[in-house]
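Have a look at the structure that comes next, please.
Yeah, one chain of the complex is gone here, protein chain that is, but the others are all in their spots.
Labels for the chains are A and B, by order of writing; each one numbers its residues from 1.
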Amino acid sequence: MNKIPEQIVAKIKQEIDKVDDVKLKMVATEEGDVTVIYFSSLIEKMTLQTMVTIPLANNLKQIHQMAQYVDPKDIQGVVKKLNAGQTLLFFHEVNALLSVDTYSAPTRAITDTETESTVIGPQDAFTESLETNISLVRRRIQSSMLKNENHIVGSETNIKISIMYMENIVSHSNLDDLRNRIDQVDYPLFTDISVLKQLIEDNPLSPFPQYYMTVRPDSICRYLLDGRIVIFMDNSQLAIVCPTSFFEMFVSIEDYYNRWTTASLLRMLRFFGFFLTIMITPMYISALTFHPEILPYELLLNLQESRSKVPFPPLIEVLFIELIIEVLREAGSRMPAKVGQTIGIVGGIVIGTAAVEAGLLSNILIVLVATSALLSFLPPIFLMSNTSRFIRYIFILSAGLFGLFGQMLAFAWLIHHLLSLKSLGTHYMTPAIPRKPTDLLDNVIRFPTKYLKNKSGISKAQKK
Amino acid sequence: MSTTNGKVLNRYHVIFLAQSIMVGTGILSLPQKLSSMGYAQTFMPLLFGLLATLTAFAMVWLCSKFPNDDLFRMNEKLLGKWVGRLINFLIIIQFIVFSAGIISNYMHLIQSTALQEQTITLPVLCFLLLLIYIVSGGIKSIARFSVMTFFITIWIIYFTRWAIEKGDPSHFFPLFNFTSKEFFEAIKQGYFSILGYELILFYFPFIIDQKKAFRHSLIGIWISIFLCFITTAISVMYYSEWQLKRVEFSVLNLFKAGEFTFIERIDIIGITLWVFLILSSVTAYVWCAKRGVDTLFTKKKKQNYPLYVITIIIFVIIRMPFSREFQEKLFLASNYVGYLIVIWPVFLIIIYTLRKKQVQV
Partner (left out) sequence: MRKKRLCIISFFVLVLLVGCSRKELKVPLEDVGMVDSMAFDYIDENQMKLTVAIPQYSPEAKKNTQIFSITTDLVSSGIVEIEKQSDKKIVFNQLRVVLVNEDFARKGDIRKIIQHLYRNAEVGNKVLIAVVKDNAEAILKADYPDKPSINFYLNNLLEPSINTAFNPNTNIHDFMYTITNPVFDTVLPFIEKRGEKLEVNGVAVFKGNRMHELIKPEEALVIQALSGRKNLAPLHLDLNAGHGEEKLMIDLIESTVKKVSNKNIESPKLTIFLKIKGTLSEYKGERESQLITTESISELEKDVNKQLEKNIGEFLERLNNMEVDPAGLSEEFRMYYYGEWTTEKTRDLIRKLDIKLHVETSIISTGTLK
């Protein structure tokens, strides 16, 4: 009889061989010897003391209240628990294995959002801790209807995700669909929720993001109450909102804090900015190579003059400057902040002015490219602004091929692609072909807040 | 894929399918086609609308007797397997040639305005790729595309503003100034511009609300008719009779009349944007042809090979070294066959009433 506990401890030891942050301690208590096993890297010393060490020494009852019994034969399960930051207590005398949840890895504090900052509205953002994130939502929606289901994904990383929804509003068919998709995910490594997002999207090959992602708790709450489903992942700052629509990529939560007039203006800017940014530079190519007649005469003469020194055809010229802009942007975002500033100045001055003077580019093109680069940063969703840059290359190439006709073909492609996209089974272009007439109230024009009580059609919310 | 999912088309889809298929290249040259009537052509589109309403009624009535069958199956049921199949085969050929005609017409227009001094092989190829992409999404995808097309292109009506300002409304008078010969010539030449609504014979089984299908299609048809009417009315105001006869694509010249300060030639924008309208009508025809091939040859559906073959045939018709004259004749013939398809349901209705007892629906 006495040998079995030794065996189990030995097995566990074997399993965690060469894991140096696992601590094994023998403690003598009233109920005999107890082996304490835990990961020192996942558990703070204070927590260990208050939860385990002190109760072991003084008050075993407390341990029994807190702890769960674990089947010692299921070694895999035991190790999983260990990995999740639980402390295992092995009572040699009674041959029982108990686990106490002592997970207390250090987390960072709630800070301001840097990626989606707004002038008006709450400034707190999600952190990388699932508990904190859920708490940030729960303190805003104090309702028992707010459910969160935990799942574990990732065959190796064992990451905890949490699906959140309002039980009384959400569409259950959507929910089942999402659960199915998450169940089918088979992928070892989840370093961020974006990885999961790409695995459960409707069309993973599309350049468009099909789920909304944000770090703003207020935004998440808005969507939850609209009947959307939100997914959080431990160790990931972003949260996914699904389903979503193309149009929502241009909606910032700040729109609801601003006056409706300002908000509508900004939305129009963002929405039409997207189409402008993919059209401006291709237009330059089309006009210069194929249809000079569409430009006013005076402008055309200017263009002729500034183009006269440029040795390449417009297509190459545009691709050249667009790539330089991409390089600048990429370099700027990878550099440490202080160096990044220098890059901006170098890029702006050297490439802008010097390239024109050297006769590599025409100065009108610089204006256009700069405008379209700025426009591409208008969507509040960063993924969307990336998409618009990618789409722009398609348009540039097709303009290089057939001018305006090529652009229109590409536009037709874009429209059809958007029309056939789906987000969690709901059409991506939903507001364009409205599911509900009231959707139009909260569209490119945001109506005054008192008209916005309706749930949007996209979430297929339950009727009360 | 929505092709096999049963009923997928809601009322907006039905309205705009009928509307978008009708507006193709036809409307561009409608005033020229009707020019035998001179200034009196203004109200011809309205007459066409009446004709279309009547024939559409016959079509929908026939379809409502066979709520789950398209024209291909109806032919087989009503005319017997072999005669029906022969007719179906002819219809498929007709649709292929007709779509090729539309594309070729449009591409030559593009070649002469937007892409001068360039061969159109590549543009046609890219166009067809896009066509395959859209058609393979099934009728619902085409319908959704049609809805968007309408809203993306409808604002080019605004561009005719300058032509209206310059035009002279007195051209409408005297109202009925034509001979019967001119009148029939105009019908013969012009009616094919509004063809397209007959495709309801093929997508009827996919309509959710079949009882109201007629009403919804009528809305679509009359939107198109109204657009045609605007076109002819503005052309009549803006042109002299000589110009009506000679200017082939009068809509283009209407666009030419206007200008913004930053864009001088609206006609180029207009004509390239027209690709949406062309796509929405050609995709519907190709989809029908594909369904025809499906019912005719393949056992298993959901295969895309017929679509590829159809597209290749279209490409060959457009780009093969046939003489331009032969092509023109071919396309003209297919226009007239198009009239036959409009009349065809009436014929089928007669057969249906005769053989009512034998045909089990």
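What to note about this one:
Here is the rule we use: contacts are C-beta pairs under 8 Å (C-beta built on N, C-alpha and C of every residue); 3 or more make two chains touch, one makes a residue touch a chain.
Here the structure is a predicted model, which is why all the values come from computation and not from measurement.
All shown chains touched by the missing chain in the whole complex, by label: A, B.
If you put the hidden chain back, the residue from B:Thr55, B:Thr113, B:Ser224 or B:Thr295 that touches it is B:Thr113. Interface note for the absent chain: among B:Gly26, B:Gly101 or B:Gly137, the touching residue is B:Gly137. The chain omitted from view is touched by exactly one of B:Lys140, B:His216, B:Arg265 or B:Arg291, namely B:Arg265. Against the chain not shown here, chain A presents residues 203, 205, 288-293, 297, 300-301, 303-305, 307-308, 310, 313-315, 394, 397-398, 400-401, 413, 417, 420.
Mapped onto chain B, contacts with the missing chain fall at residues 38, 112-113, 116-119, 122, 125-126, 129-130, 132-133, 136-137, 168, 170, 173-174, 177, 238-243, 252-253, 256-257, 259, 264-265, 304.
Methods note: only the chains that are shown with their structure count from here on.
Here the CA centre of chain A is 45 Å from the CA centre of chain B. Residue ranges of chain B in contact with chain A, taken from their complex: 12, 110, 114-115, 118, 122-123, 126-127, 130, 133-134, 137, 141, 144-145, 147-148, 151-152, 261-265, 268-269, 272-273, 275-276, 279. By the touch rule above, chain A contacts chain B in their complex via residues 290-291, 293-297, 299, 398, 401-409, 412-413, 415-416, 419-420, 429, 432-433.
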